[in-house]
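As you look at this complex, bear in mind that one protein chain is not there, while each of the others sits in place.
== chain A ==
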């Protein structure tokens, strides 16, 4: 379903040298984790992959065509983005917010139909916030608002999910709910890419990992080759201890 090909991509971060060009394919069924220290450009990479920023060099192909050759609406039908920061303009209810996910699927004159409303309601229920549908988003807690953003993309129903720290503000149970949801989307044929800070979530839920280093270097590949304590210690400049628990590696920072 979703397919994103990146060729010799250099992300445009003003005032920063080019660094290593990225070339990889985000294919249907895959879950990619993007790891790297603060300020390394994970969010900028995600925005570039979504076509919201022009790359400095290289190209991004969405379903076989350069992303700029698709109209914005066509991109929005194929690719959904969970933002790390939310801009709150005017007060809106949770239901209204989930419903705007249907925007790319409706023609200008069309009103949201009963089907759109059902999709939005189902998305809210999937993220355990169905009971908050009438509440104003501004009155919710950080974790609840995070789940509203994810529900909006779920209602958007893209084949390609780009998520910027989707587990931010979430309690442990809802971290698992969200990661299970993304794994389920991937199993259904979506392609998923997540920026994460939690190595343990990456180790349990991602099958491909992209590491971004502050000096512009990058490497990517299968989880088992990337999530190696010595590599990660170098990435974060932090000593780590690691154990295998229930089939996945667990990392703990040690002073």
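We adopt the following convention: a contact is a pair of C-beta atoms (placed from the backbone, for glycine too) under 8 Å apart; a residue touches a chain by one contact, two chains touch by 3 or more; residues count from 1.
Rule of thumb we're sticking to: contacts and distances are computed from a predicted model.
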| item | value |
| --- | --- |
| From "Sulfate transport system ATP-binding protein", "ABC transporter permease", "Stage 0 sporulation protein KD" or "Cysteine desulfurase IscS", the hidden chain's UniProt protein name | "ABC transporter permease" |
| Residue, one of A:10, A:35 or A:50, that touches the chain absent here | A:50 |
| Residue, one of A:57, A:72 or A:131, that touches the chain absent here | A:72 |
| Listed residues A:38, A:87 or A:230, member touching the removed chain | A:87 |
| Residue ranges of chain A at the interface with the undisplayed chain | 47, 50, 52, 71-77, 80-81, 83, 86-87, 89-93, 96-97, 100-101, 103-104, 106, 108-109, 111-112, 134-136, 139, 156 |
